[in-house]
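Read through the structure below, which is laid out as structure tokens, and then see the notes.
Note that one protein chain is taken out, while the other chains of the complex remain in position.
For clarity, chains are labelled A and B in written order, and residue numbers in each chain start from 1.
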Amino acid sequence: MKPLITTIAATGLLVVATPALAQDAAKFATVADTAYIFNTLLFLIGGFLVMWMAAGFAMLEAGLVRSKNVSMQCLKNIALYSIAGLMFWIMGYNLMYDGVDGGYFGSWFSPKAIDAVGGNDLDTGYSGASDWFFQMVFCATTASIVSGTLAERIKLWPFLIFTAILTGILYPITGSWEWGTGWLDQLGFSDFAGSTLVHSVGGWAALAGALILGARHGKYSKEGNVQPMPGSSIPLATLGTFILWLGWFGFNGASQLAMGTIGDVTDISRIFVNTNMAAAAGVVVVIALMQIIYGKIDVTMTLNGALAGLVSITAEPLAPSILQSVFIGGIGGVIVVFAVPMLDRFQIDDVVGAIPVHLIAGIWGTLIVPLSNGDASWGIQLLGIVAIGAFTFGLSAVVWLVLKSTMGIRASEEEEMLGMDRAEIGVEAYPEFTAAGTRF
Amino acid sequence: MKPLITTIAATGLLVVATPALAQDAAKFATVADTAYIFNTLLFLIGGFLVMWMAAGFAMLEAGLVRSKNVSMQCLKNIALYSIAGLMFWIMGYNLMYDGVDGGYFGSWFSPKAIDAVGGNDLDTGYSGASDWFFQMVFCATTASIVSGTLAERIKLWPFLIFTAILTGILYPITGSWEWGTGWLDQLGFSDFAGSTLVHSVGGWAALAGALILGARHGKYSKEGNVQPMPGSSIPLATLGTFILWLGWFGFNGASQLAMGTIGDVTDISRIFVNTNMAAAAGVVVVIALMQIIYGKIDVTMTLNGALAGLVSITAEPLAPSILQSVFIGGIGGVIVVFAVPMLDRFQIDDVVGAIPVHLIAGIWGTLIVPLSNGDASWGIQLLGIVAIGAFTFGLSAVVWLVLKSTMGIRASEEEEMLGMDRAEIGVEAYPEFTAAGTRF
Partner (left out) sequence: MKPLITTIAATGLLVVATPALAQDAAKFATVADTAYIFNTLLFLIGGFLVMWMAAGFAMLEAGLVRSKNVSMQCLKNIALYSIAGLMFWIMGYNLMYDGVDGGYFGSWFSPKAIDAVGGNDLDTGYSGASDWFFQMVFCATTASIVSGTLAERIKLWPFLIFTAILTGILYPITGSWEWGTGWLDQLGFSDFAGSTLVHSVGGWAALAGALILGARHGKYSKEGNVQPMPGSSIPLATLGTFILWLGWFGFNGASQLAMGTIGDVTDISRIFVNTNMAAAAGVVVVIALMQIIYGKIDVTMTLNGALAGLVSITAEPLAPSILQSVFIGGIGGVIVVFAVPMLDRFQIDDVVGAIPVHLIAGIWGTLIVPLSNGDASWGIQLLGIVAIGAFTFGLSAVVWLVLKSTMGIRASEEEEMLGMDRAEIGVEAYPEFTAAGTRF
């Protein structure tokens, strides 16, 4: 570490060479390299946690449908995760991110290549492949939301085709408006991890499908009575909720998009805490309200309380204090308690409660951002919600109607009674436990 | 990297400026920054792994209770995790960590704020929020332990109130004695990741509850015969055990509390290996003993063998050699084989075996620390076990008795026969699989 004076020129010009220093310099890690590794690692960890949410949705839905439709939900969930990945590769990623620049979508049909180090990775400060992976699992999450609402009566193939369109076109376009630096981003719309871009988009697509598909046979009588159709396995639904809660640390935490500085990793830590407390508040609020209103505590409502708390905090998990997070998540719980029966009053048949949890709590979470984030404005938040909602609901409805009028989207009444597992899958979920179709 | 001689003063004083070097310096990552990021990342990864243990307890208990009480266990587990988070925020964290200084507890009612970078984060070398998250999930684990023992006959609300007191007051106070640098820490008590502070504390609280609550109806006949009440789903219990095993790498590994140096990350690696081998030894010992003693290998005992191995190594997962870890965990397995029937002999009804696994193996693990850790003393270890046990058992008993004499803690015999799910939750766990209450 000692500079060596190698030459003293007669002219009085002193040349000081520092071979030791130069040599040492290569021994030290640069900020750029270290940050690149941390940032990329964040995307990878966040990515596998969000990928795991696909299993969470699968278990939640498998638990909340009747046993005669469980194999179908399992198949749909692994299929939609696979299709989302392929479609996001074929077109979604570029549609969402490539050259949006204040506009309405990016480039069509230029599948993202995954290069070795180089290209613009070194400029962005993270591996492009890690970012791709992280964004892809978000896209898949959106499709997962639709699956539960439409369960027990939709046919497999129209669902898979809708999934391909949602993940390849609809989600990427509205995503480009904000995360692709499109027009909403320019206006100052704020949606940190996707209360609107992911959860409400999934919810709008599900709502359009539910309206066009209609309710399950026997769910609502002509007199307006609601027939409970209890889920087949509460522990699987509980497991699914815990998986989603776990995955949400990746969903919100890694949406910080960087971990290479003290500031970033500290922000991620705050996001973990706020995310957790919003979910906890959702749970406790539902329990309290259920006790007061019904005198019994429906565990499925409680699970949805956790999820609604998570969705609510997703638009802004960084700025709030813990107290604000508890408030934001707690209102998510209130939404569940009142919106689930309200949907039944409108005879909108949402098998797993995805519309209250993802759509309505997603709207709430997006609207309340300005409470804690001074850079957001109430008007722009509302504009974003309305614009994305109108686009997604409208185009989803068009797609559902086209599918309905061509291949049909609904199983026959006979198939519905028999259960989708025997009608379309040929594999019963629990062949030894139930005499399928006999009890419900 | 070459220093430039910019001025040669006539006085013979040479001023050498090194603009290039100064510029370069900002390019290099400092040890402090890099360590801060690694330390915080350790808390976040460890934290989400321990959070995941909440799902593990939920599945373990859902699998080991009868189907008529499964929804209740699911609800209790998601509720207790939520309540623990809220109580630890409202008071627990500060009671445990704020200004204990050799004393008996910290400050009351000063909810931990989660600041942006700044405050004392830079001094401690990690984000305060990440530490808070990691400590909070430990607190929740303690409450999870109680839930299983008291299953199938405790009412929901007294359990939730006890959970709030345990996680907001009891656990933080004894925690402050050691991890909050209180009096036991000053004496040299050693409990690396909480064989006593977490597992035995949960076990003592559960034991007090079990004694005051009494056994399930029909579990023990007047002649002392034990009626088996087999769990409803062995695969869910197995899943729960694997989840706990996975989570334990975070539980023990991240209790190193730092990952920013070669030494720390190497220690974490050793902890991973020792933790794994202790659990493996617990499994193999139980299998061997069951074969020898009973000729059949009860899978639930084997699962508890893994857990007892994990609890046993938790007080000191770093210092032992692998051979010592195998020994320590293996004795955990022995404890399960002999303590489970022993509790039945005393007619202490522990539905999931939490008392042998968490309390007795926790005592064993804490006692054996001096075998591998020369800084620990047998006497002080015993003192810590007794002090924490007496405090937790005593105050837990007081709380249970107060709850019993006010709101009552036990469901009626009729409700117990019907199952807690129908009595208090209104949602059956498996409505299509069982005619609840008919077989058992």
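Basically, a residue touches a chain if its C-beta (ideal position, glycine included) is under 8 Å from a C-beta of that chain, and two chains touch if they have at least 3 such contacts.
Please read all numbers here as calculations on a predicted model, not as lab measurements.
Considering the whole complex, the residue from B:Gly99, B:Pro235, B:Gly379 or B:Gly394 that touches the absent chain is B:Pro235.
The chain omitted from view is touched by exactly one of A:Leu86, A:Leu187 or A:Ala397, namely A:Leu86. Of the listed residues B:Val284, B:Ala354 or B:Ala376, the one in contact with the hidden chain in the full complex is B:Val284.
Touching residues on chain A toward the chain that is not drawn are 1-5, 8, 14, 16, 21, 24, 26-29, 33-34, 36-37, 40-41, 43-45, 47-48, 51-52, 54-55, 58-59, 62-63, 70-72, 74-75, 77-79, 81-83, 85-86, 89, 111-114, 116-117, 121-122, 127-130, 132-133, 136, 156-157, 160, 233, 236, 239, 424-433. One chain is missing from the display, and on chain B it is touched by residues 3, 12-18, 21-22, 25, 28-35, 38, 45, 49, 66-67, 230-235, 237-239, 241-243, 245-246, 249, 253, 259-263, 265-270, 272-274, 276-277, 279-281, 283-284, 287, 291, 294, 296-300, 302-303, 306, 321-323, 326, 430, 433-434, 439-440.
Please note the rule applied: only the chains that are shown with their structure count from here on.
Centre-to-centre separation between chain A and chain B, using Cα means, comes to 30 Å.
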